[in-house]
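Input: a single structure, listed below in structure tokens.
The other protein chains are all here in position, but one chain of the complex has been omitted.
Entry: chain A
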Amino acid sequence: MKLAYWMYAGPAHIGTLRVASSFKNVHAIMHAPLGDDYFNVMRSMLERERDFTPVTTSIVDRHVLARGSQEKVVENITRKDKEEVPDLILLTPTCTSSILQEDLQNFVNRAAMESKSDVLLADVNHYRVNELQAADRTLEQIVRFYIEKAKKQNNLSVTKTVKPSVNILGMFTLGFHNQHDCRELKVLLNQLGISVNEVIPEGGSVLNLKNLPQAWFNIVPYREVGLMTAVYLEKEFQMPYIDTTPMGIVQTETFIRKVADVLNQIDKNNFYDFDQYIDEQTAYVSQAAWFARSIDCQNLTNKKAVVFGDATHAVAMTKILVREMGIRVACAGTYCQHDADWFREQVWGFCDEVLITDDHTQVGDMIARIEPSAIFGTQMERHVGKRLDIPCGVISAPVHIQNFPLGYRPFLGYEGTNQIADLVYNSFTLGMEDHLLEIFGGHDSKEVITKALSTDSELNWTVEATSELNKIPGFVRGKVKRNTEKFARQNNINTISIDVMYAAKESAGA
């Protein structure tokens, strides 16, 4: 048993439901007790979805507990088949069905005989995988099913398109800025002269999955979901895939160069060279490179930041902060524990330390200890930042409704670099403001707020020291206070006078 009240990645069935409801005309039926359909609320509220979420529940109640689901699941599947006429019905197990150990596959087989739609049982185990892993697996499962079905029916189209084309794997409902990223990727590919064959699962149709092999290659923008599918398609049809996330100027360039490599390998008759495109985009479309050179960004040099999120976004963000903006990343971390090795390898050399955990208190303590000037993390880190008075830019799921902006906010591609630059810059205290505050000692005279997370104070501040403390600009005041108190405690000083403050400052070397 584990004591917890916050988790970064949700339970497995959420991943499965995200895949199901991203596809068009796919209906998911959860085998779950009453109240487990909270996914519908999230989709309807966060995504402000206009359509009914295609998820219903075959409810597990006392009767089911006593006698088994028996006809219930089959009835629910055939009922949905008639009501909604979906292409695919996906039976989704939950933590409850994991322990009931009913033969759900058997229900699926029986229901498949009676219904017009295809019926599948999502192959996910609640106790073994989390939301992201489950989504990855379910996507692969569905793709595999339809490829094999097409093979059997002999209508699999393996002929490549005449012009270069690509499948985008892993765009999702409830994904962090996925819709904007998808649009940005399409623009990018279009400008490279590459057409998009299929985007799955968001907005895709399972009936079109048989067309996947027509594309020249696959791209997997986010590491968490889509890789399994890409690997399967590579094995089955020798389709190459690119799993570099085009986030930040350098990574976008790497991504485009990889695209060129793949195209040149496939098409020997043409030579694909995107160097000029990269130069133009970097110089004129993306403002991020120029921004990094501008004097405003100088003030960010060597400022301390902490990065935490899913593997894709945390890695990309760490690299952007260090390579493109000259910011020091004191700690980079991820909650994708299943992908820890890859993460470590990627951020090696870019940060002082690495934190792999899904325990939010560990992340909070790390932030309190490091006291960065800014945090780039999930909604949880945003709240830690609020409490410690440290600004935070949200770069990864888990997310709230404000991470589903109406305006165009991609994180990928060249427009993405602009968005990220804004996010980073606005998270740190603005350069000139910072400078002026330092010179004039701040202009607010608010009372000092004690920070609950790091220190509990039994130390006395003299009146002079308190007024001196109040002269320090608000946004660093808490830090100075904590440092001084730390110093006092280390030296067994009970009363903090001005002398002690300066002694502390000296010992901190700041």
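Quick notes on this one:
By definition in this document, a residue touches a chain if its C-beta (ideal position, glycine included) is under 8 Å from a C-beta of that chain, and two chains touch if they have at least 3 such contacts; residues count from 1.
Convention: contacts and distances are computed from a predicted model.
One subunit of the complex is not drawn; among "NADH-ubiquinone oxidoreductase chain 5", "Translin", "Light-independent protochlorophyllide reductase subunit N" or "Hemoglobin linker chain", its UniProt record names it "Light-independent protochlorophyllide reductase subunit N".
From the options A:37, A:123, A:267 or A:365, the residue with contact to the unseen chain in the full assembly is A:37. Contact with the undisplayed chain is limited, among A:24, A:110 or A:126, to A:126. Interface with the hidden chain, as seen from chain A, comprises residues 1-7, 10-11, 13-14, 32-38, 40-42, 44-45, 48-53, 56-57, 59-62, 65, 76, 83, 94-96, 98-100, 126-128, 130, 380, 383, 386-387, 400.
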